[in-house]
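Single-structure report; data block below.
Left out: one protein chain. Kept in place: all the others.
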Amino acid sequence: MQETISFTPQVGTSGIAQMLCLIPAVPVVASGVIALLKQPMRKTAATLAVGSLSFSLLLSLFAFAHVVSGWSHGHAVREVVNFTWIHVGATNVDLGCVLDPLSAVMLVMVCFVGLLIFIYSTGYMVHDENCTRFFCFMSLFAGAMLGVVIANSLLLLFMGWELVGLTSYLLIGFWYQKPSAAAAAKKAFLTTRVGDVFFLLGMVWLASGTGTLLFYNNGGGSMEAGALASLLGQHACWGLTAAGAIGLLIFAGAAGKSGQFPLHVWLPDAMEGPTPVSALIHAATMVAAGVYLIARVYPLMAAGSLLGGTTTALTVVTWVGAFTAVFAALIAVAQDDIKRILAYSTVSQLGYMMAGLGMGGVAVGMFHLITHAFFKALLFMGAGSVIHGCHDEQNIRKMGGLKADMPLTFVTYAAGMLALCGVPIFAGFWSKDGILEAGSHWSVSKGPVALLIFGALLTAFYMTRQVAYVFFGHWRGHKPAHESSAVMTIPLVILAIFACVLGLFGTPAWPWFQSFLGGRATPVEFRALLEPNVLLVSGVSVFVVLLGIVLAWWLYGDKSPKPDQPDVLQKAVPMPWAWLRNRLYVDEFYGVTFIAFYAWWARIADWLDRRVWGGAVSGVAVAFRGWAQVNRLLDTHVVDGTFDKGCEELSTGGGLLSRIQNGQIQAYLRWLALAVVVLAAILIWSSRA
Amino acid sequence: MTIVFYLIAAITVAGALAAMLLKNTVHCALALTVAFAGLAIQFLELDAQFAGFAQILVYIGAVAILIVFAILLTRGSETPKDGVFSKSWLAGLVIAALVFAVLGWAVLNSTSVLPGETAKPAVSVLQIGNALIGRYVLPLEIVAVLLTSALIGAVIVARQEKGSAK
Partner (left out) sequence: MGPLTLVQVTPLQGYLLLAAVLFAIGLAGALTRRNAILVLIGIELMLNAANLNLIAFWRYGPHPEALTGMMFAIFSIAVAAAEAAVGLGLVIHIYRFTHTTDLDQINRMKG
C-alpha cells in the first residue's frame, strides 16, 4: 500500500520555522567550545553538551507542537525556509530547512534519545581521562544528525551525512591506542564511503536532471510533481527511468550508512567504541539516517508507480532489506559478545525498516524506526550497565545470574528485549506488525514477508538466548557484579517506559502516527483490530515469537554451561554453527577479493609512484642539474672564456700597439708620413670618383 | 719649359741630394745652401722677385749659417762610428718614395682648369708693402710676436744652465 502524501507547500513563516536552523547549530557550537576546553574540565564539557542538547530538545518540542497543532486543525504543515548559498553565473546552489511531520517526529526522537544517552554517559565515561574529547565529538555528532533531519536540500543533507560519518569514525576509534579500535574506525569509514560514492553520483544526477537539489521549493523542488515528471521522462539503462536509477543510487548510500547487506560489515566491528556511542550512533540515530534518507526521497523512489503497484527502486529496497534482516539474525544466533549480538540485531532491524519502507511506505518504516530507536538504545545502555557492573566483561558466556545482582538493569533490559522481539502490547509488536501487514498486501511477491516472519523467529530466539545467558543461571565470572549508579539507571527506566507505551501511537485501532505522517485525520476504531487480515498477521507473528522464545528457553533456560564448553546448538549442528559464528565469512570474502585487489592495486600505484612518476620527477631534476652543469660550463668556458680571452687580446693588442711608441722620433715621423700618404690617396681617389 | 728651368732644377735637386747623402755634416749644410740658391733663382724665374731675395737673405744668410753653427757646437763635424744612416733606412726611403708617388700622381692626373701660360704679373715692392700693412696686417703682427718669442725661446733653450751642463 503506497501513500501519496500531498501537502500544500508553504514558505516558512512561523517563528519556529525560522529558528529551525538553531536546532543543529547549538550543539555544533557547544562542540566547538568544548574542543577549546582543557582535558580535566570534564564537568564543564558534560554540562555544555547536555545543556545544548536540552535546548535543542526544547526547540524540537516547540516545532513538534506547532506541526501537531497545524495537523489537528486540518491542514498539513510543510514549511520550508530556503536560501541561496552559492551563485555561479546563472545557476544557484540553494540550501534550506524543512519542517513537516517527518522531520518534526525525527527531531524529537533524536533529541530525546540523545539527551538520555548524554546523561547516561556522564556516568559511564566519567572515569575516562578523555571525557572532554568524548563530549566534544558527541555534541558534534548530535548537531550533524539534527542537520541531516531538518535538511531541505539533498546537498545540505549530504553535508550533515558526511559529518555524521566523520564523528562516527572519531567515536568508534575513541580509544585509538587499541589497534582493533583504530582498524574498526577505518573499516567503518571506508565501507560507508563506498555507499557515499553512489549517493554522490545519485545527487549529481538529480541535480543535473531536475536543476535543483532542494526537496520542496514551492513547486520547484526535486521531490515535487514537476521535477518528478521530468525525471520519469528521462530513461537510464536496463529499463529504468532516471527517477528509479537515482533512487537506487541514493539507496546504495543509505545501505552503506544503515548497514544493509553487503555493506553491513562495519557495524559489528563498530562495537569497539564506548557503549554510549553504540547506543546513540549505531542503534538509534546514525544508522537510522539511512532509513530517514529513503523516507525523505520517497516521492522519488515511488515516482511512476501505478495505484496498487510499485517501482523497481522500491522492490530492490524491499528485497535487500528482507534479506539483510534474515542474514543478520542468523549470524546473531551464534555470537557470544553481548554488544555484537545487539549490533547484528540492529542490522537485522534496519533490514526490517527498509523492507517496511519498500512495501508499506514512509509511515510504516518510520514507525518502526522510532520505536526501534527507543528500545535499541535501551538495550545498548542496559548492556553498557551490565558491562560496567561486570567490570568490563563483554562475553555472555562469562556472565549469568545478574537478575539478582542487577535487578533494575534486568527489568529494563527485559522490557527492551520483549519490545524487540515483538511481544504484544510492547512497542516493537505494533511497529513490526505494521511492516508484516504491509508485506502481506505487497503486490510483487510474498517472499519478503515470509523472510521477515522467519526473521522474527530468529530475533526472539537469539534475544532469549542472550537474556538467558546473561541474567539467568549462575554467575560464571571472577569478581561479583554490582548494580550501576542512578545516573545510568534512570535513563534506562525512562526508555523502558517508552518501550512499553510508544507502540500505542501506531496501533491499527488508533493509527495516530501513520495519519500524522500522512496528513489525515485519525479516528479511534477498535474494530480495526479485528479486521481479518490484521488478525491473521498478528496471530502469525505472536505465534512465531512465542515459538522462538520457547525454543530458546528450552535449549538455554537456566542452565549455565561453562565458558569453555561448546554451546548447545554447536554440539547439535557444528558445521552451520561454525559458519554463523564466523559471520558467514563475509569479511573473509571481502579480504580475499576486494581488499586483496585493492592491496595489489596499491602496490602497483606505489611502484608507479616511486618508479614512474618519481622517476619522471627525478628525471626532471637530473635534467635540470645537467642543464645547470651545462650552463656552468658555458658560463665558465664560453662566456668567461671569451670575455677573458677578449681582455687578453685587448691587452696584448695594447701591448703591441704601445711598441710603436718607441721614443724614436724618426719612427714617429715615418708613421706620420705614411698616414699622410694614405689620407692623400683616399682624398684624391674620392674626388676623382 | 725652358732650358733655364731644367738647369736650375738640376742644380737644386743635386744640391738637395747632396745635402741628404753626404757623410760630413758640414758638407751637407753647404750643399743645402746650394739648394737654397737654386730655389731662389726659381723664385726669380717665377717673377716673385721679392720672395726670391727674401729667400736668399733669410735662408742662405741666416738659416744655413745657423745650421753650420749648430753643427759645430754639437761636434757634428766628426764622422759617427755607426754610420750616418739609421738601421731602418729602407723603410724611410720607401715611405718617401710613396709620398712622391702620391704627389706626382696628384699633379699629373689632376684635371686642372689652369691655363698653360699666363701673363706676367707685375709686382712692385710698394704693392707688397701695402698688402702687408693693409690686408695682411694681422699675420704680420703675429709673425712679429712669433719671431720675438722664438728668439727668446731659443736663447733660453740653448743657454747653459749654471752647473748643469758638463
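The letters A and B name the chains in turn, as written, and every chain counts its residues from 1.
Simple rule for what comes next: a contact is a pair of C-beta atoms (placed from the backbone, for glycine too) under 8 Å apart; a residue touches a chain by one contact, two chains touch by 3 or more.
Quantities reported herein were computed from a predicted structural model and do not represent experimental measurements.
Student: Over the full complex, note down every shown chain the hidden chain is touching.
Tutor: A, B
Student: What chain A residues would touch the chain not displayed?
Tutor: Counting only chain A, the missing chain is touched by 658, 661-666, 669-670, 673.
Student: Applying the definition given at the start, please give the residues of chain B touching the unseen chain.
Tutor: 1-3, 5-6, 9, 12-13, 16-17, 19-21, 25, 28-29, 32, 35-36, 39, 42-43, 46-48, 50-51, 54-55, 58-59, 62-63, 66-67, 69-71, 73-76, 80, 82-87, 89, 91-93, 95-97, 99-100, 103-104, 107-108, 112, 114-118, 121, 123, 127-128, 131-132, 136, 139, 143, 146-147, 150-151, 153-155, 157-158, 160, 164-166
Here is the rule we go by: only the chains that are shown with their structure count from here on.
Student: Can you name the residues of chain B that touch chain A in the complex?
Tutor: 86, 91-92, 95-96, 98-99, 102-103, 105-106, 109
Student: Can you check the complex and tell me which residues of chain A touch chain B?
Tutor: 666, 670, 673-674, 676-677, 680-681, 684, 688
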